[in-house]
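Take this structure first; my questions come after.
Heads up, one of the protein chains got dropped from this complex, but the rest are sitting where they should.
The letters A, B and C name the chains in turn, as written, and every chain counts its residues from 1.
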Amino acid sequence: MAGNSFGSLFRITTWGESHGPALGVVIDGCPAGLEISEKEIQTELDRRRPGQSSITTSRKEEDKVKIMSGVLHGLTTGTPISLIIDNKDQISKDYSKLADTYRPSHADFTYDAKYGLRDHRGGGRASARETAGRVAAGAIARKILKKKAKVEILAYVKEVREIKASINPDAVKFSQIESNPMRCPDKTAASKMTQLIEKIKKDGDSVGGVIECVIRNVPAGLGSPVFDRLDARLAQAMLSLPATKGFEVGSGFSATLLTGSQHNDILTKRGQKIITRTNNAGGIVGGISNGMDIVFRVAFKPTATIFKKQKTLTNKGRGTSLQMSGRHDPCVLPRAVPIVEAMTALVLADEYLIQKTVKL
Amino acid sequence: MAGNSFGSLFRITTWGESHGPALGVVIDGCPAGLEISEKEIQTELDRRRPGQSSITTSRKEEDKVKIMSGVLHGLTTGTPISLIIDNKDQISKDYSKLADTYRPSHADFTYDAKYGLRDHRGGGRASARETAGRVAAGAIARKILKKKAKVEILAYVKEVREIKASINPDAVKFSQIESNPMRCPDKTAASKMTQLIEKIKKDGDSVGGVIECVIRNVPAGLGSPVFDRLDARLAQAMLSLPATKGFEVGSGFSATLLTGSQHNDILTKRGQKIITRTNNAGGIVGGISNGMDIVFRVAFKPTATIFKKQKTLTNKGRGTSLQMSGRHDPCVLPRAVPIVEAMTALVLADEYLIQKTVKL
Amino acid sequence: MAGNSFGSLFRITTWGESHGPALGVVIDGCPAGLEISEKEIQTELDRRRPGQSSITTSRKEEDKVKIMSGVLHGLTTGTPISLIIDNKDQISKDYSKLADTYRPSHADFTYDAKYGLRDHRGGGRASARETAGRVAAGAIARKILKKKAKVEILAYVKEVREIKASINPDAVKFSQIESNPMRCPDKTAASKMTQLIEKIKKDGDSVGGVIECVIRNVPAGLGSPVFDRLDARLAQAMLSLPATKGFEVGSGFSATLLTGSQHNDILTKRGQKIITRTNNAGGIVGGISNGMDIVFRVAFKPTATIFKKQKTLTNKGRGTSLQMSGRHDPCVLPRAVPIVEAMTALVLADEYLIQKTVKL
Partner (left out) sequence: MAGNSFGSLFRITTWGESHGPALGVVIDGCPAGLEISEKEIQTELDRRRPGQSSITTSRKEEDKVKIMSGVLHGLTTGTPISLIIDNKDQISKDYSKLADTYRPSHADFTYDAKYGLRDHRGGGRASARETAGRVAAGAIARKILKKKAKVEILAYVKEVREIKASINPDAVKFSQIESNPMRCPDKTAASKMTQLIEKIKKDGDSVGGVIECVIRNVPAGLGSPVFDRLDARLAQAMLSLPATKGFEVGSGFSATLLTGSQHNDILTKRGQKIITRTNNAGGIVGGISNGMDIVFRVAFKPTATIFKKQKTLTNKGRGTSLQMSGRHDPCVLPRAVPIVEAMTALVLADEYLIQKTVKL
């Protein structure tokens, strides 16, 4: 209800504010007997960490994860796994001005409207820093999927403003994605995107774009119609990320331009496996995975924090103007890649466990 | 978990298959003291009912709703409200051929993969007939919102294939939407859409399109970060509908083409109310409503049921071909309009009740 | 939240009032592929039905169950199972006097306090008639447990007022329990209980007692610490039944009279199976089944409906007196036996499914 938990059988609850002493996540329902280490979780957190390159924020955070419970001698015990990440850099700045000023397109006004008060330090709970807990939990979800079903989840930057990368989702590799700080496996596009972002950063402005995610080796049968359709859950997962404005799966919005006879995916076989010749479905039919690759895309708006002077209101409703300073991502997409993957893993691990209970 | 419930405080559970004796929904958590009648619920069901016009299926269903519990002397009692809709037309046809043939882009194969067996009669649980229960429950959710907060929810057909209607979401009226069977308030576009669908129908083919929804008078403060952000819940709600492939809110995918300085919505006042000059956010910031109109769009693929011969597989994996006949919508959009509204009402009513518990 | 659902993976939602058109239950999460028939469910409902003997109410209800969804050709399909029981006898009486009078020790005043209004006809939702849905759903839960793990659930009347039956829970058989209308396998005690109840009935009064329940062949490992311990869930399940005032498992309240060295159950082996020499635990240790028989007891108060004149208040708070008439159980215990079994089955089936997801 209160909105800080996600999942049912593999259920996470995140806590923590941008500038509190720490952030964390509790995982309830991780099966017992999984090998997991702080190091494996750290690998994913490092991909999300600030300060990775010139196109991301220079905020300094180690984001060191500590396993506080639920793991003994390197194995999960089936009890809750508590993961904590200390905030190192949280007192570097005076946030008092923001206590009574509403930043445009930030959640300042809406948190006040909802709760009657808010933590104004660095966005408080609304900060994207909250996603660190998701990435940490996602690393464990991912391990389950990989170990039990060889599921592979790959996200990458597909578009930044008008620059569109040319990527074949069937063939793209992790090493290609990680080969540049942009996390765009099309090197030419990556280079253009980087230049654009560096220019935008100089202007004190920001840009958005599209992340695409492909999931391979998904067993057919995952997803829980009618409300927890796999695509519905992925849509919720993605729109629960800061700065997202849209989600589409398979043919997505462009499906509307085709007729049924063009769009239908014809069933056929590859060896003993039932497949479809085309994949307009994006791997999900009737809310259930069909064993084809799942492919979806997420739209991210330009970061709300910009360094141009903006008109706005105080929390008393008086007009004022605001000139932000500090360290912020001019484009969230490169760091959002591991977050998209983590949320995907959380959905799939949950449905993977649910599926164990569906057939008698 | 099992996927047939939606919502937390205003929680619905739907049941029933396309060709079973009846369909229904149980609402748990409807506040006591609400005036509600079968007639009010029927009004919404009639908008969803088959057989309304030449562009929808001619299947004959009265879709008469009966209130079985939870209402006494026209007032809700706070106990579960059970609504039942008998299936009248369910034995009109021989479905035996479909028992062992997988229809392309239908959920036949995936239901078998998930459950090991399936109800093949008319799509069983995967049929869009299941949404009747959602519409019935949504009518009650809507009444709460209207009565307590004058919330108005209006959906309409925005695009059919390449035909785009010109509609001002700030000004559109219910009577305009209902003025034609297309449920498109732009009459010229509606006319073109109707012609296109009639042509497609003759071809035995189908088309998709985009529905837009605007919600007015939403109180600021609704939505439950971080996972149950209002936009995340709407995204889940929409992708839980059959045939949907995408969701976007406010500026949506086109947000990616703007810079932050172009996209940010500047806060200002209209009288005593805090508003934003633009509404790229689509009425939701940080997952919480900001009091502006909520605007979102949903992409529907062309109906999977077409009347052209298609290659496919049997449930034993052998090649076969399929020639569908019968009565089906060549374009689901006109009938999907009240369904989109119903799901919207269910999300909002739930968050409306949750919000009563957030401030001490 | 709203309280009409029970369970997580095997989840039921009951609906209906004593004097509405029907009662029902929706089961979401029943695994696919289970053979189930209306007849099997009816068998359990017949055990709960009114009018079975001189010591139960003579209210006439057929309690015929209809399967409305989720079952095809005698097999569950994994989709929601909707079960409906029509109320036949609901308009036999004028309930208008009860509209403004609070019956002592009934939920009339508290429903008004909670909801601001209430269905006064025969107790409305607070009537024990609501448990019919639980028994119907329980029959399916029971089938799963029996088929997959040979689990046997037997409840019986252990005490009526001061009459205590002598029963060995290790040896008691279903046929012994069903051999008399009292559902007490100690024939001598059963006879005394029956005489007492007939006398009490003539006096226009009522009595309570204790039901004991034994569960055999429970796999070790069921139960979800720390909050959903198996005993905690059984306690909730039992106290959720009308007229219950207490629950104890294994040694129960008498455990408090022993020392640890007397109470501890020593582990040993029977063949390859780990057992305990004594069973003070009642089959549950640390909230998890240990493979021994689970044994618990439930205290039922005397029925609140009596036929002596009682002082009370109107819903305006004025003093009045009340003389009930009609058909009511002078002792609920014989009919509560199948209800206790049903709730037990619901808890166990749910934990049985959960356990499938606990080990990697």
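Criterion: a residue touches a chain if its C-beta (ideal position, glycine included) is under 8 Å from a C-beta of that chain, and two chains touch if they have at least 3 such contacts.
These numbers were taken from a predicted model, which means no experiment stands behind them.
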Contact partner of the left-out chain, one of A:Gly70, A:Pro169, A:Gly221 or A:Pro334: A:Gly70
Option touching the unshown chain, where C:Arg48, C:Arg125 or C:Arg183 are the choices: C:Arg125
Residue of A:Glu44, A:Asp63 or A:Asp119 touching the missing chain in the full complex: A:Asp119
Subunit A residues touching the omitted chain (full complex): 1-5, 8-9, 11, 13-17, 20-24, 26, 28-29, 32-33, 66, 68-70, 72, 75, 77-82, 114-119, 124-125
Residues belonging to subunit B that touch the chain removed from view: 1, 8-9, 29, 31-34, 76, 78-79, 144, 147-148, 225, 353-354, 356-360
Footprint left on subunit C by the chain that the document does not show: 1-6, 8-9, 14, 102, 104-107, 109-111, 113-116, 125-126, 130, 159-162, 200, 203, 205-210, 220-229, 231-240, 242, 244-253, 255-269, 272, 274, 276, 280-282, 285-291, 299-306, 308, 310-313, 317, 319, 354-355, 358-359
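What we mean here is this: only the chains that are shown with their structure count from here on.
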Most distant chain from subunit B, judged by the mean position of its C-alpha atoms: C
Chain centre separation (subunit A, subunit B; CA means) in Å: 26
Inter-centroid spacing, subunit C versus subunit A (mean Cα positions, whole Å): 46
Touching two or more other chains - residues of subunit B: 1-5, 8-9, 14, 114-116, 125
